[in-house]
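Removed: one protein chain of the complex. Kept in place: all other protein chains.
Should a chain be cited, it is by its letter among A and B, assigned in written order, with residues numbered from 1 in that chain.
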Amino acid sequence: MLLVLLVVVVLNFLMLHLAPGDIADTIAQTMGGADEQDMAELRKQYGLDQPFFIQLFNYVVRVALLDFGHSHFYNLPVFDLIMERFPATLLLVFSAQILSLFVGILLGVYAAQNPNGLSSLFVNMFSLFGYAAPVFWTGILLLIAFSLHIPIFPVSGMRDITIESSNFFVHFFDVLRHLFLPMITLASIFFAYYSRLCRASMLEVLGADFVRTAKAKGLSKKDVLLKHALKNSLSPVITFAGLSFSAVVSGAILVETVYSWPGLGTLAFNSIISRDTPVLLGILIFSTLMVTVGNLLTDLTLKALDPRIKI
Amino acid sequence: MNKHFLKTLLLTATLIFTSLGVSFAEPKKGGTLIAAVGNSPRHLNPAVQSGIVTGFPGAQLFATPIRYDNNWEPQPYLAESWEISDGGKTVRLNLVKDAVFHDGVPIKSSDVKFSLETIKKNHPFKTMFAPVVSVETPDEHTAILKLSSPHPALMLAMSSQLMAIIPEHVYGDGQDPKTHPQNSENVVGSGPFKLVEFKSGEHIILERFDDFFIDGRPYLDKMVLKIIKDPATRTIGLENGEIDFYAFENVARNIVRLKKNDNLTVTPDGYAAIGPIDWLAFNTKDGKTADVNVRRAIAYAIDRNFILKAIMLGVADEARTGIHPGSPFYEPNVEPYNLDIDKANKILDDAGYKKGSDGMRFGLTVDFGWPGLKPNAEYTKAALKKIGIDVTVRASADFPTWAKTVSNHNFDLTWDTVFNWGDPVIGVHRTYQTSNIKKGVIWSNTQQYSNPKVDAIMEKAGVENDMDKRKALYSDLQKMLANDLPVYWTNTLPYHTIYSKKVGNPPMGIWATSSPMDMTYIKD
Partner (left out) sequence: MLENEEIDEPTIKPVKEIFQTFFKSYSAVTGLFILIGIAVMGFIGPLFYPTDPFDMVWMPFSPPGADGFLLGTDYLGRDILSQIINGARVSIAIGFLAALVSCFIGVGIGSFAGFYGGWVEETLMRITEFFQVLPTLLFAMVIVALFGSSVLSITLAIGAVSWASVARITRSEFLRIKELDFVLASRSSGSNNMALIFRVILPNAAAPIIVQSALLVGAAITFEAGLAFLGLSDPNVISWGQVIGSNRVYILDATYTVTFPGIAIFITVLAISLVGDGLNDALNPKLRSR
């Protein structure tokens, strides 16, 4: 784990270091011009004038001491910046994952009941829509449809700051209203993955001995389907959900861009194009930890589903 | 444009705020303005951070000694009056008596001295206050600027976001003002609004400052600046009423679209001092473009009208020189390089660039400084094909990549948008001065253009106090530049302000949103 982190840090540090231009150029851009001495001073201030290995060493030592450093662009502690954006991304990613799992499993179960029929084909095609369409494209089209032509959802951001209510539920529903389109957009990519995985493993389980036994024991179709087959076929679906967290985060970057969602994705994107190395590395470390936690949760869920699994 | 511009250096202005140009019904107090901004500022302290992104919140949080009306006339702001003497080498500012910072501490002349010195040391526009030798503070409400030479740009440099008055007792605590923690949080300003919350990437919330030094102002209770990067998203927000106000819109298509909306007002007014110009810069030292004939041929082959009509959809203005057409110094009577393919081909033939068997003479690359100029670069490829120049469009992955390429002079042609920043001394000279050829610095003289006559004329114009003489000097300058053509200027960037009909008195001076919005209000 630590090794992976170290590789993440070194590799990205190196690549961003070698990429043309640096933070001083970005700052010159926001300033509408710059002065030679100012730029030299900036580079000195951020230690960019030092040899690469010293910069890298300094960074790694600081991270080892749990100090993520300061953003060169915002002059704020990286940790604070990440924490400011993290809740938004967490909300988006988790709600989308849960939605896509829920819809995916539902579709999968439905399709598995009649694997070669029309309904199965229909589910297949429906779920493939989200998979085959570029996610930002889906997002923009939804935005145009439901914010412009039928304006029922807000166009950007996560909350309406003008609401001056102390009622928790008012704010809760406000966030929910803002979340709706981004969540659907992000979830749509994964309907296909989950529904098909679920369908396939359901079919497999339905053919297995213990399900036949259950059927023979005279359990109703519903009971067989839900209690036995579904429970046992969830493992591959959840394993895959755990593995796809990084893909969800990638999708989230695009979705956040479309909906101006104030999350980590847009921060990461900006840190690359502005060469704000500490922020990018902070986010990468952070998301690596996130994915690890996600995998751990996956393992725990699997264990809960099937106590025979050892972690 | 008003002829008396800068003659006012010799006048004393009086405290007549109604002269700010706009006549209006009694504005309503209260209300929240929801504005959109396209980018997150680095921080909110304009004394150490220039640029229009910081300028918007910066001009609300911090007051400046003077402000400008829409006729380029300086008006009192934090300085209720001023006197200029000694041939322009002494400028005396008389400050408003009862002004306080957001923390209640009175604004004193020592703060003005501190602010000016901080800006001089840290602001990237070194020419703004370069001739200011010292600031004397004979009493708490008087600051006297001593200059080494006359400096007509000084008045503009004391307005808008360029000379934010920051409290010495906060930013003079020994920390580096550039990285001061109170640049982003707990900002202590001097302007009409104070900071409630700044969340990078989400919003900036400002609130009325009740003890603002102009009684009864500002009218608004609150300003919310939502950070929305995507132009389409912003446009939808304006159309469905989620956003009341957006300045610096430059996507022609959206401007045309929003103009059709009855609930919105769309105007190009207010950007004269910002002065953004789109241009095609040449590398005048290396490669084929070092030959002025090649540069002229390219200019004749690129149809400015196509850019104005087809790419800018008629919302941008023609810019024939490096000075913004809204500036009193603009000289339209220069060689315009109107489309003339035959002439372009003839120039190249005469200069000895023969067409090869494939109809091509030679190849060039074209870069572009930001995504909005991509159509221009792609058009350049198509246009220059007609005169036998094979152009490769080089897309930079991001701004630092482009900046590195161009500032290290590794380019043939590049599209760019550059700002005038009020006075030519601040934003125009830098592009053509021999002394400003600085490798590695973007928006220096990256063309590596050098002409001693041009240098001399700029030096003279920078210290000329007589407005008519100064205009004549800049007129000559523009003619000489158009002849040498280090840059082919095409059009103004079509910045537009879009606001809902319920917004009264949006900032329409010369500095757009980089000016205080203390008179803006929300109608019933």
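One rule holds in what follows: contacts are C-beta pairs under 8 Å (C-beta built on N, C-alpha and C of every residue); 3 or more make two chains touch, one makes a residue touch a chain.
None of the values given here were measured: they were computed from a predicted structure.
Note that of B:327, B:396 or B:490, the residue touching the chain absent from this view is B:396.
Only one of B:94, B:109 or B:254 touches the chain withheld from this view, namely B:254.
The hidden chain makes contact, of the residues A:40, A:60, A:133 or A:214, with A:133. Check A:54, A:90 or A:243 against the missing chain and you find that the one touching it is A:243. Listed for chain A, the residues touching the missing chain in the whole complex are 3-4, 7-8, 12, 15-16, 18-19, 115, 121, 124, 128-129, 131-137, 140-141, 144, 148, 192-193, 196-197, 200, 203, 207, 240, 243, 246-247, 249-250, 253-254, 257, 268-269, 272-273, 280, 283-284, 287-288, 291-292. In the full complex, chain B contacts the hidden chain through residues 231-232, 235-236, 251, 253-254, 256-257, 310-311, 371-372, 374-375, 377-379, 381-382, 392-393, 395-398, 401.
In this text, only the chains that are shown with their structure count from here on.
Distance between chain centres (mean CA atoms), chain A to chain B: 39 Å.
By the touch criterion stated above, chain A contacts chain B in their complex at residues 19-23, 25-36, 38-39, 45, 70, 73-76, 81, 84-85, 140, 143-144, 147-148, 151, 154-158, 161-162, 257-260, 262, 266-267, 270, 272-275. Looking at the complex, you find that chain B touches chain A at residues 32, 34, 39-43, 49-54, 122, 124-126, 176, 178-179, 181, 183-184, 199-203, 205, 224, 226-230, 232-234, 236-237, 239-240, 242, 397-405, 407, 419, 421, 427, 430, 438, 440-444.
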